[in-house]
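Removed: one protein chain of the complex. Kept in place: all other protein chains.
== chain A ==
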Amino acid sequence: MKMEVIIMKELLEGNEKLAEENRKYFADRHLLAVNLMGAPGAGKTTLISAIAKELKDIPMGVIEGDIASSIDAENLEKQGLRSSQINTCGECHLDARVIRNGADQIDMHDGIVFIENVGNLICPAEFDLGESVRLLAASVPEGDDKPFKYVPMFSYIDVVALTKCDLKEAVGFDSANFLKGLRAVSEAPVFEVSLKKNGNAAGIDALARFLKEKYEQMHQ
């Protein structure tokens, strides 16, 4: 006999459960997990590197998510970060399951763990990884209209690093429009940074302080 069954069954529930387990794992180990998201080329790896230089007194690790290669993990390891590499082999995001493996590999107690997500402004906003902070790297050359266009991502994050701010004038970036779009969907604070290859880093100190405060709050 044919019948209709109402189930109201959440999808991706498996990921949510694993994310909660990860959250407990990080808390038990006094690790502040930061899910760093952003488009390819937004400056995610450079941001981690600059924050690590600012916060030398806090142990840091990184779980690197890339479709292929281990370039970013190797570079950050040279700088003294503990690292593990996850190659998603085409998958457009990291999920909670792979994070646990990555965390076990770096095996840290006490510190900050960056989870550098796959460069993508869409899919990572669907997958809770068990992080405590969702940090978005949005770069000036991407344009000031992105909060209007990528509502799922901009409404998902806790804090924004607006990178490559030294290019504002060159690309005609309208800061007021960016903030207008962001404020429509999020209360996330914005830290403007400009990081250059020659080591000149502007604005990173404020973002580093923000993360340090989160790290210290975790110990209270």
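Everything below uses one rule, namely that contacts are C-beta pairs under 8 Å (C-beta built on N, C-alpha and C of every residue); 3 or more make two chains touch, one makes a residue touch a chain; residues count from 1.
One rule holds in what follows: contacts and distances are computed from a predicted model.
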Legend entry - Per UniProt, the name of the complex member that is left out, chosen from "Leucine-responsive regulatory protein", "Hydrogenase maturation factor HypA", "NitT/TauT family transport system ATP-binding protein" or "Carbohydrate ABC transporter membrane protein 1, CUT1 family": "Hydrogenase maturation factor HypA"
Legend entry - Full-complex contact with the absent chain, from A:9, A:56, A:109 or A:219: A:9
Inset, instruction - For the chain that's not shown, point to the residue among A:54, A:77 or A:126 touching it. - result: A:126
Inset, instruction - From the listed residues A:71, A:171, A:184 or A:202, report the one that touches the chain absent from this view. - result: A:184
Inset, instruction - Identify the residue among A:58, A:106 or A:151 that touches the chain left out of the display. - result: A:151
Inset, instruction - Kindly note down the residues of chain A that lie in touch with the hidden chain. - result: 1-14, 91-93, 95, 120, 122-123, 125-127, 148, 151-152, 155, 180-181, 183-186
